[in-house]
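What you see is the complex with one protein chain gone and the rest in place.
Right after this comes chain A.
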Amino acid sequence: MQQGTGASETEVTWEDQQNINKFGRLNNRFHELEDEIKFAKEAIDNLEDASNELILTDEEVVRFQIGEVFAHVPKEEVETRIEEMKEVSSNNLEKLEEEKESVVAQMAELKKVLYGKFKDSINLEED
């Protein structure tokens, strides 16, 4: 049976509830960001591989996927396009990493506040 920790001030105010809600939201966003970062990294890897393959190939015309079809595109244009896509992807990845860091910082802040108030009565760790 769980013994109460003596005279612990454990009233939950609206502010506390909002903090808890915010922590939940941040936690969700954190997991979503991790997934998105994973996808972005995969995309960048694929583009890297593609540009490496491009260097190795000696064909003049490359089948470049646009939408659902593969268009015959001259090699230089494909190179340019892949460079652009790599730019976009790495910018995206940077943005995601930044957001993830800010989310982690906010969560650490909230953890301090909530642990300070509730001590043992709350657990904010991952499973």
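Convention: a residue touches a chain if its C-beta (ideal position, glycine included) is under 8 Å from a C-beta of that chain, and two chains touch if they have at least 3 such contacts; residues count from 1.
In this text, contacts and distances are computed from a predicted model.
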Completion exercise
In UniProt, the chain not displayed here, chosen among "Sodium/hydrogen exchanger", "Cytochrome c oxidase assembly protein", "Prefoldin subunit 3" or "EIPR1-like beta-propeller domain-containing protein", goes by "Prefoldin subunit 3"
Fill in the blank from the handout: Contact residues on chain A toward the hidden chain run 1-2, 4-14, 17, 20-21, 23-25, 27-28, 31, 63, 66-72, 118, 120-127
